[in-house]
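FYI, not all chains are in this one, though none of them got moved.
Chains here go by letter, A and B, matching the order in which they are written, and residues are numbered from 1 within each.
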């Protein structure tokens, strides 16, 4: 056995308010996929595409929707949204070693910083003047918390996170390694023959329950702050420029980017490597598909895309060459139509 | 009051060589936007789009162009380029805590490194054999300066910057957290069934007054050096491959990338997530719009683009499917025209 915690079907049903089917004493001590889960593991079926695997699954417990429970022979939990229920139950089986309270001997902490006694400051961290680390917050190795920055209660900076200056993280914010928050916005004025830098005098405010991916960068504002409202979820290598405002519950996939002063709504889904130009607005509940570029404001919820489909290179070359003449083709088409109409 | 430094209209006019209008004793102690600046703050109007806000602005001082000064009731400074003037004046209100001279106790500095007595080496920095840190240079926390690398006078590495090897930074270079300069170029030779790595024997030379964004990467050359001339401005998460040469005063927006041995001219503007393929040349004063891909040399100044416009996904799908047949459509169009001509 794995040494993991163990739960019975009855316990899980009770704890998560789900309906149980089958042997109430069925025990699980871990999770797996529908195809690979063993008789002591729990899994789920949320996508009807995989329904055919349900009958064959060896899993001890399967979380299913009401429509699928009849197809499950063994123990099952019925959930309105099996994926959500799975996410919550699976968290029981995640071991995160408790971070030791207090400040590691190798950390460098300014005398004026305010560190909660229940916070954990890891090896080689640097906490600068006036920074505040609230209750239960955890800084993994190699974090730098710049002057006056605030890490809210129960937030966790996994490792090597840098908060530069005027950055405030809310509660339960999770930041992955390599993220840089509060770096200078890219503000330049062109003075005849060279660049003059604009001082970046604003900060960054990150709401409660946000997640910031590995090597993601969030610049601080030029005058006002860059803002992420609560529960914004950023994947890895995302770039958020100065004075961007992202509404609550918006999720952005890896390598997407938002240029300066853009305002993204709530509950948006931004696909991988999508880009949003500066100084525009995106309404609530907008989905942008992967690699699309938003060049003007989007006022209506919905799904938006740009780009061209993938083709075998030889065919693509022929078609791409034609794209350079589309305007001409459209004119020629119209001329033919007019000509035809004159017959 | 804010405890900031205070300046009168007369002082600013004198110091920056600008023409003053209104009460010479008007005092400002900070900056703000045209809409939000208070009676003790300075702001600017450079874009005629916002001219309507000028009459209502509560700002203590507004920097305007000559054409707009008549519309301003309160104190004003007249500048040929209000944005440039604002950039310079705003810098007065930026507090950058003076970095303490000397080497922090937690830093690890090789005996053979040469550190100016006026330089500042921050907590947990590592300075390796033969590295040189010149007068007034500042290394924030967690920087690594590899063997023989040089940080020029008054350059500032904000935090967690890594110079790997054979990297020379000029004077007043500003590097943001997470940047990696001098990592191996991506050079591989394919030997029948596996890759053989090419040693990367060159270095990186960064000119005076350059700025390098957060998590930007600049590889060192294979034989010769990767070069940024003076006053090159790189935003966050930019990738510069080995042996790239970027001309003076060129600015690149976030997530753009240049492949190996490309040569970019002076005074170019490269948009966000734009890409430039390897072994090609881009002339001076070329602008590339966001997300465009440069696949061959550009010999003339001007603005260049690729990509398709964003559409509602359902419409986009219909159009994108047609792009796969453009060549055929063009042929059919020509056939119709020919046919018509034969009537």
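One rule holds in what follows: a contact is a pair of C-beta atoms (placed from the backbone, for glycine too) under 8 Å apart; a residue touches a chain by one contact, two chains touch by 3 or more.
As the structure is a computational prediction, the values presented were derived from the model and not from experiment.
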Handout entry: Full count of same-sequence chains in the assembly - 2 placed in this view
Key = 3
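As a working rule, only the chains that are shown with their structure count from here on.
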Problem - Centre-to-centre distance between chain B and chain A (centres being mean Cα positions), rounded to whole Å - result: 26
Handout entry: Residues of chain A touching chain B in the complex
Key = 106, 108, 124, 126, 128-129, 142, 144, 146-147, 160, 162, 164, 178, 180, 183-184, 186-191, 193-199, 201, 215, 217, 219, 223-224, 237, 239, 241, 255, 257, 259, 273, 275, 277, 287, 289, 292-296, 302-309, 311, 315, 318-319, 321-323, 325-326, 329, 332-333, 336, 339-340
Completion exercise
Seen from chain B, its contact residues with chain A in the complex are 31-33, 36, 81, 83-84, 86-88, 90-91, 93-94, 97, 104, 106, 122-124, 140-142, 158-160, 174, 176-178, 209, 211, 213-215, 231, 233, 235-237, 249, 251, 253-255, 272-273, 290-291, 307-314, 316-317, 320-321, 323-327, 329-330, 333, 336-337, 340
